[in-house]
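Let's turn to subunit A:
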Amino acid sequence: MKGIVTLVMALWLLPVCPPLLAATAGGDTSITMAVEFVDHAACAFVAFDREMFRSEGVVIRSHSTYATGMALAAALTRGDVDAAYICLVPAINAYANGKVPLKVVAGTHRYGYGLVVDPRRVSTVTDLERPGIRLGCPREGSPPDLLVHEMIQRYGLDRENTLKKIRRMSPPKLLMALKLGQLDGAFMPEQFPTMGEEMGFTMLVTARDLWPHMQGSVLVVTETLLERHPVIVKKLVTVTTRATAYIAAHPGEASRIVARWLSVAEGPAGPLTGGTIPADLEITPEAILRSLTTRLECSTHIDKREVQKTIHAMARLGYVEEFDASRMLDLRWNHE
Partner candidate 1 sequence: MSDITLSKINNFACRDVSLSIHGGEILVLLGPTGAGKTTLLNVIAGLCPYRGRVHINGHAIDHLTAGQRNVGYLFQDLSLFPHLTVASNVAYGLTVRTVSRREERVRELLALMKIEHLAERYPGDLSGGERQRVALARAIAPAPRILLLDEPLSSLDFRTSRYFMMEIRRIQRTLGITTLYVTHSLIEAREMADRVGVMCEGRLEQVGTVEDVFIYPANERVADFIGPPNVFDCEGCEVLGRGLVEVCCGGNKVIVSYSGGAVGKIAISSRHVYVSTEKPPGPTVNRFRGVVEEVMASDLETRCRIGVGNMTVVAEVPQGMYEERALLPGKEVFIILKLKWINVIEGEGAVDGSDY
Partner candidate 2 sequence: MNSQGKKGSETWGLVPIAVFLIIWEVVSRFHVFSGYHFVPPPSAVMGEFYRLVVAGDLGVHFLSSLTRVVIGFCAGSIAGFLTGVMMGWNEGAHRTFHPIFSLFYPIPALGWLPLFMIWFGISEALPIVLIFVSSFFPVLYNTITGIRTVPKNYIRVAETLGASRYRVLITVILPLALPNIFTGLRLTTGMAWRVIIAAEMVAIPTGIGALLMKAQNLIRIDIIIVCLIILSVMCLAFERFFLFAERRLTGEWSRHV
């Protein structure tokens, strides 16, 4: 009987063993990487495809993709990844609420979010206030969510009324719901709004309209990686810069690469986990091209003031407590 009790109590301790082991393990310089499964991570897909990581001597043990930045933030919280291409907003959530010790080391793009609507039901922003209008948006604490609040403020919409209309879903589900007529509009991260346009919906507002210089996605690394292998981090920043330059120089080819990586039908090159996009929502290179060139502004530059502005907006909404942006920034290699 005593033996059984001891065994049962020991089983309770099992979940804490892996992090303990992980904490004590060392010596291996390969890294795990995660990316969002949207064209925000275009530079990552290009870098993988063009083997830029390998050419810089960065060994990536495995990479995972996540349909939303929030899911990726959860993975960061769990400690499953060393580096990630992730939207700034969920990175702030992970840092402030999840207490993930991470650092933003480079940017990847500005903007990259938009509101598409059914033109038969909505033609102006004020139309959104009409009764019966259903709006879709990812969950609270996402960049589109922040932009919805910006939109409410900028256009003087009724806050309570507008928020009540919102149905919260992940971007792929938002697009499906829009397609099925269950929503009249959806605020989504690229490339979904552009895909919506291809389906016949209209882009009503974009991040550029609501928030000039909005920081989109960033490259984050864990403090552990930064302390133990600063050289690798430097190389990651270099790769990001090279990939971003490639996108600017060869947008067509970059679009084809990204479309291929995001398309389930053709199958990506590496091991995939996490989100997928339903097969009947086809991601065409043309859509990616338009998304990359008009809806995103690919750049590794980060403005600390924009990061602080984002933190402030999130604090105002009660998502995080206000803190100094420089605590989560390490831009020593970010020269752009």
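Candidate entries met the following condition: all candidates are chains of the complex that A comes from, given by their letters.
Criterion: contacts are C-beta pairs under 8 Å (C-beta built on N, C-alpha and C of every residue); 3 or more make two chains touch, one makes a residue touch a chain; residues count from 1.
Computed from a predicted model, the values in this text were never measured in an experiment.
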Given options 1 or 2, the chain of this complex that touches subunit A:
2
Subunit A to candidate 2 touching residues, read off their complex:
16, 19-20, 22-23, 68, 70, 73-74, 76-79, 90, 93-94, 97-101, 138-142, 164, 166-169, 173, 177, 180, 182, 319-320
